[in-house]
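Notes to accompany the following structure.
This part shows chain A:
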Amino acid sequence: MNPETIIEKINDDIKDKIQEAALTAPRRINVKVGRERLNEVLTYLKEQLGFTHLGTISGADLGESFEVVYHISNAVTTVNVRILTPRAEPKIPSVCAVIPGAILYERELQDMFGLVVENIPDPRPLLLADDWPAGEYPLRKDWHFNRPAEIIPGGE
Partner candidate 1 sequence: MSIKIAPFIPEMLRSLFKKPATVKYPFEKTPVPPGFRGNVVFDPPKCIGCMICVNDCPAEAIDIIRVSETEKKFKMILHNDRCIHCAQCVDSCPTKTYHMDSEFELAVLNRHQLKIEYKKD
Partner candidate 2 sequence: MAILKPILYILVYPGLIFLMIYSTFCEWYDRKLYARLQNRIGPLHTGRSGILQPIADIIKLFAKEDIVPEQADKGMFTALPIFALAIVCTAALYLPVWHYTEVPSFISFPGDLIIVVYLLSLPTLIFFLAGWHSTNYFSAIGGTRVLTMLFGYEIPLLLALLSPAVLADSWRLLEIARFFQGKPLLMLVNIIGFFIALIALQAKLERVPFDIPHAETEIIGGQFTEYSGKKLAFFRLLGDIEMVVGAGLISAVFLGGFPGGLLPGLAWFIIKTLFVISLLAAMRAALSRIRIDQMIHFSWRWLAPLAVLQLFIVIIIKGMVS
């Protein structure tokens, strides 16, 4: 099994479920899917091709929409499964049913981007402080942090 055969297999088997699949770098495959098909694609990758290890889930703020990338690896290659979700309705499906280890990453996404993960087993905030104000999502591009002036204690 090598990246080329994997991408062939993906194109053969689930062509109808994905929007795009390409080999972007050595040992990296980019797959674009619609968010409603995410769980099906991940199940296929896990069960047919042995992609069991979810490296992480990264989010990025693209302005109009949020991009969520699931980095999932097996022994030879890594597939970046990419979904887009509009800013107006930032919902993504939970993948915990397929990959139980995804829970912490999904909670992190909720905290940082304000994405709503549907059917998440444990929706509590993970990383932000207890008294963090609701509705503030620090990794969104429109969230700015104004650095306060530095105060050096003591006299001159």
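Convention: contacts are C-beta pairs under 8 Å (C-beta built on N, C-alpha and C of every residue); 3 or more make two chains touch, one makes a residue touch a chain; residues count from 1.
Candidate selection criterion: all candidates are chains of the complex that A comes from, given by their letters.
None of these values were measured; they are calculated from a predicted model.
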Response to the item:
The sole candidate from 1 or 2 in contact with chain A in this complex is number 1
Worksheet entry | List of chain A residues in touch with candidate 1 within their complex | 152-156
